[in-house]
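Left out: one protein chain. Kept in place: all the others.
Then we have chain A:
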Amino acid sequence: MTQKLVIIGAGMASGRLLEELFELAPDAYDVTLFGAEPRGNYNRIMLSPVLAGEKCYDDIVTHDADWYREHGVTCRFGEAVDKIDRAQKLVITANGATSYDKLVIATGSASFLIPVAGNDLPGVVGFRDLDDVTAMLQAAQAPAGKAVVIGGGLLGLEAAAALNEQGMDVTVLHLMGHLMDRQLDPAAGYLLQQELQRRGIKVNCKAHTKAILGKDQVDAVLMEDGTVHGADLVVMAAGIRPEVRLANDAGLHVERGIVVDDTLLTSDPDVFAVGECVEHDRTVYGLVAPLFDMAKVLAQTLIGQPAGFVAPAVSTKLKVTGVDLFSVGDFAEGPEREEIVFRDPGRGIYKRIILRDNRIIGTVMYGDTADSSWLFAKLKSGEDISDIRDTLIFGPAFPAGAPTDPLATIAALPDDAEICGCNGICKGAIVTAIGKGATDLAALKATTKASASCGSCTGLVEQVLASTLGDTFVIPAAQPICGCTDMTHEDLRRMIKSQSLKTMPAVMQECGWKTSCGCHTCRPALNYYLLAEWPLDYADDAQSRFVNERNHANIQKDGTYSVLPRMWGGMTTPDELRAIADAADKYDVPAVKVTGGQRIDLLGVKKQDLPHMWADLNEAGMVSGHAYSKGLRTVKTCVGTDFCRFGTQDSTGLGIKLEKLLWGSWTPHKVKLAVSGCPRNCAEATCKDVGIICVDSGFEISVGGAAGMELKETEALAKVATEQEAIELTVAFIQLYREHARYLDRAYKWVAKVGLDWVKERVVEDLAERAALCERFELSQSVYRKDPWAEQATPAFQRDKWSALADLTLEAAE
């Protein structure tokens, strides 16, 4: 008698299983197929085109009623299986029991519903089957409908692009830092985000959903940060969960999925499982290629042929019309791994190949995936690519290696890209001038004024010359920031501003970085430039900061830290001194020192004590002195008119006002100020970045001093009559320094490069510019004028940052 094979689930895995089985042995089994959906097997991968309106349901049916009839399959569609009785070998539905000799569970997976309030409201849908698609299409009928897609992975983005095609206003919320983080690296994720945004889709990364709001129907999504996104439709695409309820209830071995061996056998010798509900070798699969491999193996197993499932290399492609994207294998960085990176900022292309032992182990491509199958084949074969290594990234069509063009970045810039910020000269104007015969830097300066002011765009102007004139112009060698890029600091600052680059991946892509995540030289510089240019848009990246700025304390040679609370203008009180003394006692501080900046340093503090000590000091009203930062350090003062018989103005008061205005700001290098109450200059103002000396008739402001490795006396900037003007000039000078100086140049170095006259023009003479500088400084301070200690001493930070991850000494001692 023919054996009875019962299959639960009429999806793609079981569909392929039946095809394979009938191919090998058409009459081996009497097959009964249960499906919870009231229809047979269709190609679920093509649900996205259906949703986008590019295809209809009929186009994606893979097995119709005729096919099942032809192959003698008993179809029980629309009939959900309630339970499996393994002892009696029965499958139970509402209509009764069906017996089996062999059972295959192919229940697939369900959308993972993120556990927030409102996730069960009408209007919240997954994206797994045709019913979901129908519900989404219905929602898209409403005029000006808003859709929120939770999850920026493969599925979520396909849904988002399709709903956008249907005319909905779509917002994607993604928990991680970049889109498709499991398939793409940050650079490719950035390009993808750009493309989706260009189509009008809003993308929010690092988005934490707090709740879904609505009464009888969803109407908004609330984020942890309080943002509310209006929504008529919410698509849950935050992942899938193997559908294992039946297997669980039947007492089969289930972990994340139904556990199977290489032959797809479960813990019951008559029960198999296949598809997304399966866990094989601790891995659960969600892409179709491995499921088809499983189906083939299971068909062979069912007719007694030896076969084993081997986890394949899986490649990913996003099915969004017009987006070329490909990822396969292991694209993480690692030692003994080498990477080849190719970026073409002009065409928005990014390619990265990861090699180990001269073999390809992973590839990410965006913008041009023409060579993906060629590379995928090389990855699967594991062939040694040493011979073609130099040209590998250019694909099979490339006969001989051509070096990447360092001028590609500049060549790609549009004509309206501003090259010279001082004089507002765009690339187009420079190219035009070159066409009219200005073929060297001096001629260009004379005819366009490009790079004729501060000179920091000189490198870029030269590159425009080179890309326009070709070989006839030789660029004088300029020092790039580091080995990751050909750009100089000045080039980079200009690109960030003129091209509105607001994230690190954006900069690295558009400026042709040669590494995937920079190095210890370029990352801190980049982080500073981005936060200085886009204070409201860019989020400071702690991991790109030097230890002192990340830990808000100065690391000492033995790995301990120093803690230095702010004393405004060098003034303190008995209460503050007591709090400092108490902290020194309580945390066993080995050394207490009075600094040159008129405050008190507690040296030798253990890392784990930092947040507690800060909390104590905060309690006494004190905040971080930023003695560790490339930012405002101190404003040193003398006692001025309050006590001194020579004092001419309230120098202490002015110092405190300045410090309260400037503290917390990040600058290219450290910034120190001093205010002396009379020309005797007790506060030593003439060796500071900004020094103010009070005289009877007003305030003498000088800048660009230093008393470090080099001793520099300040140079006079201006003399003003009122305290208010002195404050404005100081702020404007510091903002100009913040906007133009190269990272790690002290103010005196920067002033020497741009010239004091150039600075005076902007800060002293041009009143509108002075006001604009002050305004931009204040905008930045609205974000950064805050005490980092208070934040870092919170319980969350204490748990996540300051303590050891684990303590294995306790275990060893037992």
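What we mean here is this: a residue touches a chain if its C-beta (ideal position, glycine included) is under 8 Å from a C-beta of that chain, and two chains touch if they have at least 3 such contacts; residues count from 1.
Keep this in mind: contacts and distances are computed from a predicted model.
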Just by its UniProt name, which of "Glutamyl-tRNA(Gln) amidotransferase subunit A", "Nitrite reductase (NAD(P)H) small subunit", "Spore gernimation protein" or "ABC transporter permease" is the chain not shown in this complex? "Nitrite reductase (NAD(P)H) small subunit"
Option from A:46, A:61, A:92 or A:555 whose C-beta touches the chain left out: A:555
Touching the absent chain in the whole complex: find that residue among A:80, A:228, A:547 or A:591. A:547
Specify the residue from the set A:431, A:517, A:695 or A:716 that touches the hidden chain. A:517
Which chain A residues touch the hidden chain? 177, 185-186, 256, 282, 331-337, 515-520, 523-524, 542-547, 550-551, 555, 557-559, 800-801, 804-809, 812-813
